[in-house]
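Only one protein chain is missing from this complex, and each of the others stays in its spot.
On to chain A.
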Amino acid sequence: MFDHISMQLLLGQLLIGLINGSFYAMLSLGLAIIFGLIHVVNFAHGAQYMLGAFVALLLLNHLGIPYWGALIIAPVVVGAFGLLMEQTILKPLRHLDHLYSLLATFAAVLIIEGLMRLEFGSTGLPYASPLPGGVNLGFMFLPYYRGWVVIFSLVVCIATWLLIEKTKLGAYLRAANERPEIVESFGINVPRMMSLTYAFGVGLAGLGGVLAAPIYQVSPSMGSNLMIVIFAVVVIGGMGSILGAILTGYLIGIVEGLTKVFYPEASNLAIFVIMIVALILRPNGLFSSPESSR
């Protein structure tokens, strides 16, 4: 049945899956942090990712700041925008059901994308790769930039996981997720910590956008296209599970790549089939434990 599948094709798709998985992991990580630690279903994550790509593009076109500068500046700018969103839209809804913040962020997506479309149109805009060229791996030609994306996103994911799981700040965040009023009674400004956590998660989306700019066309809808998959990743990994989001991101990227080899017609469906099966068998997600939302 699979006689036509060469090792070259298989390894090539595995690598492409790993590259896509890098984006899935980084975006779902931000989404999981925001949901897991402050209980906001951030529908605007895709739009914030798109903003990261646009900020990188504008920095290059208007200020002459290259990719490497944008890699630092754009997440900070998008994170600051997230902080503004949190203070003006989400903070007043903090004491209401999660559904309200979900609806508010959904409205924010429509506004942000609409405004960006008005200003920049719907057509994708190119962003030159900062690492031209590539290397022949024997089974495929790997552009240097895509290799960089895999390594960099892996470093960011591991660093973020370590920050949340192994540092005092992470302990505050995890504890505040369980009993915010008790953590506040220890003298910690929990509301400010929550706001900054949202900004950090949004900053990760912005960082993802900068990474994506040289690979995908920079367009107002680039986030929406990805968001459906990202939500599926977060649901499969376990809503709010940091490690689950990272591992499932890579896993889904690889599964998607392999499905393209074995049954290309189903490559777009495979993720959602896995999501439904995961929801039926483990409704809390593959990586969530009963005691912890990690």
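We adopt the following convention: a residue touches a chain if its C-beta (ideal position, glycine included) is under 8 Å from a C-beta of that chain, and two chains touch if they have at least 3 such contacts; residues count from 1.
By our rule, contacts and distances are computed from a predicted model.
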Hidden chain of the complex, named as in its UniProt record, picked from "Cytochrome-c oxidase", "Acyl-CoA reductase-like NAD-dependent aldehyde dehydrogenase", "ABC transporter ATP-binding protein" or "CbtB-domain containing protein": "ABC transporter ATP-binding protein"
Residue, one of A:Q48, A:N177, A:S195 or A:S219, that touches the chain absent here: A:N177
Contact partner of the left-out chain, one of A:S6, A:N61 or A:N189: A:N189
Interface with the undisplayed chain - residues on chain A: 168, 171-172, 174-175, 177-179, 181-190, 291-294
